Structures are given as structure tokens and as C-alpha cells.
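Structure, as C-alpha cells:
Note that this complex is displayed minus one protein chain, with the remaining chains in position.
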Amino acid sequence: MRDVAVIGVGCTEFGEHWGTSFRDLFVKAGALALEDAGVTGENLDALYVGNMSAGRFVEQEHIGALIADYAGLATNHVPSTRVEAACASGGLAFRQAVIAVASGMEDIVVAAGVEKMTDVGTGASVDMLASAADREWEGFAGATFPGLYAMIATDYMHRYPLTREQLAEVAVKNHENGAKNPIAQFRNRITVDTVLNSSLVADPLRLFDCSPITDGAAAVVVVPLERAREFTDSPVRVLASAQASDTIALHDRRDISTLDASVAAGKRAFAQAGLAHRDIDMLEVHDCFTIAEICAIEDLGFCKKGEAGRLTAEGATALGGAIPVNTSGGLKACGHPVGATGIKQIYEIVSQLRGEATGRQVDAEIGMAHNVGGTGATVVVHILGA
Amino acid sequence: MRDVAVIGVGCTEFGEHWGTSFRDLFVKAGALALEDAGVTGENLDALYVGNMSAGRFVEQEHIGALIADYAGLATNHVPSTRVEAACASGGLAFRQAVIAVASGMEDIVVAAGVEKMTDVGTGASVDMLASAADREWEGFAGATFPGLYAMIATDYMHRYPLTREQLAEVAVKNHENGAKNPIAQFRNRITVDTVLNSSLVADPLRLFDCSPITDGAAAVVVVPLERAREFTDSPVRVLASAQASDTIALHDRRDISTLDASVAAGKRAFAQAGLAHRDIDMLEVHDCFTIAEICAIEDLGFCKKGEAGRLTAEGATALGGAIPVNTSGGLKACGHPVGATGIKQIYEIVSQLRGEATGRQVDAEIGMAHNVGGTGATVVVHILGA
Amino acid sequence: MSVSRFWRKIPQRYNLIGTRCTTCGRYFFPPRSLCPDCRRSGKIVDHKFNGEGTVVTYTVIRSASDQFENTTPYVLAVVELDEGPRLTTQIACPPEEAKIGMRVHSVFRRVAADGESGTIHYGTKFVPAE
Partner (left out) sequence: MSVSRFWRKIPQRYNLIGTRCTTCGRYFFPPRSLCPDCRRSGKIVDHKFNGEGTVVTYTVIRSASDQFENTTPYVLAVVELDEGPRLTTQIACPPEEAKIGMRVHSVFRRVAADGESGTIHYGTKFVPAE
């Protein structure tokens, strides 16, 4: 297997792009990534695209080909493959790109993620997001996606000493980071009271515990490490790429409050990279809800079960903390175009490792990305090193 | 890159499975493939699933995880990835599995395809299939999927000496083969008159020029060639795996009657395998419509443009012909559960190369599979050798 | 939800009929056709659950998808059946009465109205046991 490096990254602003279509969103992100990499479209060997639900959001399947076409790659017949694992689609697209390069099959590969969510109403998008979980046996009973994470929160707070205020601190910290990120959907600072006074969505989760509905796209370029210096002076190495699955339904899990797929993917990633927790300088984790960030930090092994709330309230995961988490603002403040999120995590880590995260820069040489599909039925973990 | 071999295959009957759910369909095919390979679920390293539109057919996304779960693989947290390229989703899933094994990342990998199409009405499924083409600029104008292939046929018949009767011979030959295939949806023989007397769907294509709406699933197991003998005495080698894209919309193609992605993927596959056309003993091609089989044979280079109709009428592509095409009955008679079709092609070729295609056996050591997404925006070509 | 997809699972949805692996004795609801422990050596038969169980966790849904919007707020819970398997279900009780550990049993109720088709879906909910 060949070593793989990221040589370029690009990302649209995240938010509500009323005037921009699905295909234009992608073209923007792709062009930014290629420009950053100093690569032209003619040189691309393959494209992997993460997208959850264009079939339902914009009635379009066959997204890989669509995107290759509008990115101007059809003339060269560049292979383009869509991968889908709900909210982990982006992370999986990156992983497939890494595997394709590692195999020796391809040399210059773009991994991208895109989602156009605001073309449908809120009720419809709630319904669509529920299709990331078990439609037959969760959705049918009336489970919404926030409702499933709310049941994780209820179980967690029953068993561990997490307070409602500590949970709110996750959102406060991520808005603080988002305020410093020019691509973030929300750049306003909030307080614990903002969260506690927002409307209940599914007890105990309130509106400000939830990531928003977002349009956006992100793209990165990967090549064999041995060729990286042809393109850039600051390649970022892919030190590990791990993936794990679990039951589609929350009710079938071994433990409601532990995402076993996070545990498994995290362990596999550390083993692949030959690294320990103390080697990781920053984390981008999948905070689709505040409780999800708490679980992620613990399930990846950065602290014991039950401690992440206290650590967050103490500032350990803030920009200046022992282990900065979600310097981008996370899904909560940066926004969560589901298929794009996993690629945006790579974008953020590369920006940080290259020292280009102006205004929110942390001191980091190694970063970890953690991308979750559904309530944990798919988890993808990557470790990147400068 | 490591050489890769297929060590086991499984397929459900294709047809209308009223009593069987999406997840049960897959479990059946997967169990058959594992049994055939002599592998147990605990030993699997990864799963790739081809599926076009479960989001719209059964309102479920996150198909990779769902299938891993119901196949009993969640306990081991086996990575499971869905890939989608409309009707080429199955072929792409196989290709991703091959890349994962070739890379050295995984050893024992299942590639599967599944589609449950009969849960929605005909009007709705026509609409869903149109999402394989350009929803905004073809579908909006009233283009159906048969309508797009009909425009290929109109152009083709205007430029080349293909008769309506020769076109019908494709369907007649594929029903003849389907009649000998125990998993085929249609096992009835038909005549040229059956086709010519069937109702017009989109001129000049009639009902019997079109593949049906089908439920079905298929699965295959791939391993590094060096390990294949641990499991089987008759491994089938993957000699080439090639993929190409083209514009999503038919109207943007260089030539309406030539699928340039077929041309490109075919050439890449021959180059990878170091083989010539005379080395190929049988073809499974993507005959979603009769005209598609005509184009496929020509675009892959097995004869000149304009000759495939005559060759078909002369019997050159029949079981006893010079180059048997679609011994399974093809999409036309075997059925076309879109996500499963590409894997069923591999299933058929492996069955033939192992000498297990009772009743329709041809003399073959090397076979080629050709799987098309949409009207040719994605094409995947594989060459397998005994 | 399409009509055939709903009707296919009517025995399961109406009567809590799941499956059991006679090889290892494990029960499944929602039903499974393959035992994850025994795989191909597992023999799967239907099993009607008695409908007694305990709330493992719960929430109160205040913002729902279109199909359920007329019934908010409602209590959604994971219930562990006495035979072992867990399922996601509504608990027909006032939101403030829902508790972890609460004993519940199944009842047959209207679950959702499908705006698209106008169909009313019935199925199993749970109520607090006396």
C-alpha cells in the first residue's frame, strides 16, 4: 500500500444558498481545491463524491457522473463514484479516495462532499434525515433524528453526571469557534442561556443543541505521498483511515450512550497510525447534536465515559485548551450539509496543520476527523499529520 | 497492487418479491455467496453495496450499514459502504471491492447489489428511474428513461442500416437465454412478432424492447488471488476493472448513438488485462433496452458501428454463436433490479467460467461484464478469467 | 410509506410478531431472518411477544415530520421486551409521567396519518402498566 497525502482543499461558504444550484455548489468547491493543489482538471484520475440524499432533496441520483460532467471532466471520461452513508458520506468519500490512491490504481484523486438541503421544507427535511436511521422500525414509530439523539442524552444523563448546562457549553464553544471561521453558517457568539432558553425539540435537546439545515460543498485532492512535493511544499499525510459499522437502529445497540462504531473505528485508526491519544493535537468530531460531541470525545478514548461534559465546561476542548475540538465551529456552528461535512472536517484539519486557520489557529501537527452516519451505524475516522 | 479473485457468488431469483422486504432480499443473496465461498460472516473485512434509489423506493438511505446489520455483521463492526451510479451501482460496488482488496487494505470483501422496485407504482418508478438522467434538463422537459434510449434508437436507425426486426431479435435471443436461467424473471420464449405487436412505449421502442421493473439481490466474495485457493478450487481472476464517465445528459454527448464512456472503459479494460477482443469468450452487456445491447457490442469494439443488428439476426451473439452475449437473459429477460444488475453480471460470468451454467453453458475461459448508468454517464467494464 | 411496504409487515406491526433463533434461543424484534450469532446454522421461527416491557430511555418529541405533526408532543421510547429484544415505540402517556425503568405493555393504536396517500397507519404503541 502506498502512503497518501492531501495536497489541496476547498470549501464553499456553508449556509442557505438560495441562488445556487446543487451542481454549482460542487463546481465552486472543486475549483477551489484544484486551485489550492495547483492541479488542473485534465490531470485528475478519479473523483469520489459523498452525498446523502440528492435523490430526495433534488430528485437526482447518479451524482458522481453529474458532478464530473459539470466540473468539466466528462470529456476525459474521468471515473466518478458516489458513496453514501447518510451523514458520514463525506468521510467515506475521502476514505475511498485514499484507498484508490493507496492501491496504485489512481494517482490524482478528488474527494468531495455536497448537499443541497434547503430546496425542501422543514417537515420534509426532518423526514429525509430520518432515513439515515431505520425507516421501518424507528421512523415508523415517530422517531425523528433529533429524537434519537435525545434518547441517547436521556440515557447518558441518567447514568453519568452530565448537567444540562455542561451540554450547552458544547454549543457555546462551537459558536465561539464558528465566529472565527469565514465559511461558518453561524458566526454569532451565544451563551449557555441562549441554549437553555431556546425551544425544546426533543427533550432534553433544544434548538441550540442541534446542527442546522445547510447547503454546502467541500473538496480535497489526494495523491501518493511520493508525488506530493511536485504540487505543494506543505503536503498533509493521511496517517490512518478507518471505518466501522453498527446496527442501523439505536434500540439494537449494546449500549445506548456509547457509539461502538466510534470506539471500533477509533481503535483501528490509532493502530494503523501507530499513535496514542497524546499524539493527537486537535479533533474535528461529529457534533450533529451537543450530546454527540460529548459521546465522540469519550468513545474515541480522549477521556473516560462521563467526563467530557466537565472537561468541556472547564475549557479543555476550546481553542486554547488541552485538546481543541471542532475548531471549525463543528456541525453546530459551521453548519451541516450532510454529505459535505466529512470533507469539511478534512478541510479544517489541513487548514490548521498548514497554519492557515487565521483567527482560530491552534498549535497542531496531528489532527483526527470523526464522521458519523445516522446515530452511529457508520463511523469513519481519519488521522492526518503535517 | 495485488491480484484479486472471486471465490463465491450468490443471487436471489429476480422478479416481483411481494412478500420479501429490501433487507431480506439482500440477506438471501449474501448468505448464498458466503456459502458458495466457504466463508463465514466473522471473517469478512468489508462490504460494498450497490443500490440506486432505496431513498425513494423504500425511503431508506444509509443502505451500507442497514445491510451489514441485517447480515449479522454489526457485532464485528465490519465497514460497509454504499456506492451509487444509477443502473451501474452494482458494477461500481464490485469495482470498489476489487480496489479495496488490490490496495492491501482488506482481504475478504463482499460486493453486493440490491434493489426493491415493486413497492411503488409504475408512474412513480418511471419518475425515479428518470433521476438516473438529468432531472433538471431532461426530466423537466418530459424525458422518460425509455424515451432517452428511444432517441438513441431514432438517431441510430437514421444513420445505420438497422431494421426494426433486427432490433427485436435482441429481445428474442435474450428471452431464449432467460428461459434456460433458473433465476430469470421471464422464462418464456418470444418471437419477433411478440416484440413488434407489443405496445409502443417511446417510438420506435415497444414494451418488449424494455427491461422490466424487478426486485432482486446478488452478492460475490473477492479475496487476494494468493489466498483464493484456501477457499476454492475454481477461483475466477479479475483481469481488469475499468470505469468511465460522460455527460449526465444525452443531448450533451459527442455522438447520440455512441456511448463514449463504453468506448473509454472498454479500451481501459483491454489495456489493463493485456487482452484483445478475440480473447473474450462471452459478454454480459447492459441491455436495459434492445438498442442498448446493439450499441454495447459496437462501442466495446466487437464489431463496427452499424453491424451488431445484422450479427444478432444471424445468431452470432446467441449461445452457440461466435460471441455469446447475455447468456443470463440479460436485463431484458433475467430482469433489472437496477442496483443488483452489475453484480448479477459477475455472477453469470463466474457461473459460466466455472462450468455451472447448466442448460445455457457456453465454452468460455474469459468473460467481460459491461454495466451502464443512466444513458451512459457511467460505464463500468470488468474482465474475468478462469 | 407505500401501501405494499406497510402491509407486508402488518402481522409484525399489529401483533408484535418477531422471530426467534431456536439454535441459540435469542429473540428478535424487529424480526430478523438471520441470527447474527448463529448465522447460517441458526434456525429462525416466528414468535409472538407478550408485549410486556420496560422503558430503557425516552424523549418527548416536540417537532415532528409531517406525518406526525398533528400528534406532538408525544413520548418516544426504547422499550426492552421481557424476552430481551428492544424496540422503538411511542408511549401513550402524558410527557411528564415518562420515566426510565417504567413498566409498560403493548396496545394496538393509530400510529400515523400519511399525508400523501391519506392512509391511516395502525400499529403497536405501549402504555404504562398498572
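We call the chains A, B and C, going by the order they appear; numbering starts again at 1 in every chain.
As a working rule, contacts are C-beta pairs under 8 Å (C-beta built on N, C-alpha and C of every residue); 3 or more make two chains touch, one makes a residue touch a chain.
No experiment lies behind these values; they were computed from the predicted model shown.
A.B. asks: Among the chains included here, which ones are touched by the excluded chain in the whole complex?
C.D. replies: Even though it is not drawn, that chain still touches A, B.
A.B. asks: Check the options A:27, A:183 or A:210 and report the residue that touches the missing chain.
C.D. replies: Once the missing chain is taken into account, the touching residue is A:27.
A.B. asks: Among A:70, A:94 or A:289, which one touches the chain that has been omitted from the display?
C.D. replies: Of the candidates A:70, A:94 or A:289, A:70 is in touch with the missing chain.
A.B. asks: Check each of A:1, A:120, A:179 or A:207 against the chain that is not shown and name the one that touches it.
C.D. replies: Final answer for the missing-chain contact: A:120.
A.B. asks: Extract the touching residues of chain A with respect to the undisplayed chain.
C.D. replies: Touch with the absent chain occurs at residues 18-19, 21, 24, 27-28, 31, 34-35, 40-41, 58-59, 70-75, 118-120.
A.B. asks: Residue by residue, what part of chain B touches the chain that was omitted?
C.D. replies: Spelled out for chain B, the touching residues are 123-124, 126-127, 130, 134, 136-144, 146-147, 150-155, 158, 199-205, 249-252, 256.
Just so we're on the same page, only the chains that are shown with their structure count from here on.
A.B. asks: State the chain with the largest centre-to-centre distance from chain C, centres being mean CA positions.
C.D. replies: B
A.B. asks: Whole-Å distance, chain A centre to chain B centre, using C-alpha means?
C.D. replies: Using C-alpha averages as centres, the distance is 33 Å.
A.B. asks: Of all the residues in chain A, which ones touch at least 2 other chains?
C.D. replies: Counting only residues that touch two or more other chains, chain A contributes 134, 136, 139, 249, 252.
A.B. asks: For chain C, give me the residues that contact two or more of the other chains.
C.D. replies: Residue numbers touching two or more other chains: 1, 5, 9.
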